[in-house]
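This structure is in structure tokens; I'll ask about it shortly.
With one protein chain withheld, the remaining protein chains of the complex are depicted in position.
Coming up: subunit A.
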């Protein structure tokens, strides 16, 4: 009989060996991280086993919340699914990544472990400093960010920015809202008074005023992107004041839409299609359409085009005409006249003949924003610095 060591001992030994092996691997990983990782794209494909079919472009998507929140993250996740169907693209995703150094770790592991060469960290707060930091460290990886923060010559060339003029869809939703409202009083549950939010409020109101010049929009700021109890209270307070159409700009409109339906008033959605939450009162909604832009970008990646080579533009912007946003299908409460007016406005956006902000415009304190005969086209930087509410909005941007 061979002189074997007893079984438990051999297990102990192998465990120790395994531990030693793990430690060595971890040390190696740390060393490669600290050395700045230059060997991302060597010929022997370090991420071969993770990428599936060889040669697929691995694209990483990072979301700040859950992927099925009926809101901002769901819109991006649906776009990511569309990109995944482009042949030659493989996507990897991580949800609920906070806007802290946690996103650095997520991006790093997507690049180093999964072999991602393109990243879409979708939340606003990921950009500065996290994306900028990693973009300098990994100049061969492309970073796309949803927001308006690209500066020529300052931002690294492997960082691109894309965003949609979703206020065009809000303008059309305002037309539908004013048509449907019996009181002429509309409500808007907003998170924070920042330019993107104010722009949606103003465009929604301007759209409504083309149908009913006396229409007003009462704004309630909840103070943060996700405050379910306050959003419900806000919707209830609006309903108590006789407002019969509400829309919102919060991360997940689910609470607002459901509460409006419970109160028997109409609602207009945001970010994604919420019609299933309010089968009676849902009118339409301003939705992101990341599917078309993500599919387009996916095709570019497969063809080998990059930001760094200048094949892909660093700043991608567009509205309804460029399929950056769209409208939810009209609900049962929307009259034919409302649909006709809404479709007419949409058609003007599609052929780019409609400018939302044209003079004379006054803010709700009576100050002139734009004199008669002048206009702000969508690309105007003044609109990205908006800090006023248009005449007809009840509310204040100050705190």
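By definition in this document, a residue touches a chain if its C-beta (ideal position, glycine included) is under 8 Å from a C-beta of that chain, and two chains touch if they have at least 3 such contacts; residues count from 1.
Operating definition for what follows: contacts and distances are computed from a predicted model.
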Which choice in "NADH-quinone oxidoreductase subunit F", "Simple sugar transport system permease protein", "3-isopropylmalate dehydratase large subunit" or "Lactate utilization protein B" gives the name that UniProt lists for the one chain left out? "Simple sugar transport system permease protein"
Which residue of A:118, A:186 or A:239 touches the chain not shown here: A:239
Determine which one of A:66, A:147, A:195 or A:359 touches the chain that has been left out. A:66
Which of A:122, A:217 or A:259 contacts the chain that the document leaves out: A:259
Out of A:177, A:219, A:327 or A:361, the sole contact with the unshown chain comes from A:219
Provide the residue numbers of subunit A that touch the chain removed from this figure. 65-66, 68-70, 74, 95-96, 182-183, 185, 187, 218-223, 226-234, 236-242, 244, 252, 254-255, 258-259, 263-265, 277, 394-396, 398-399
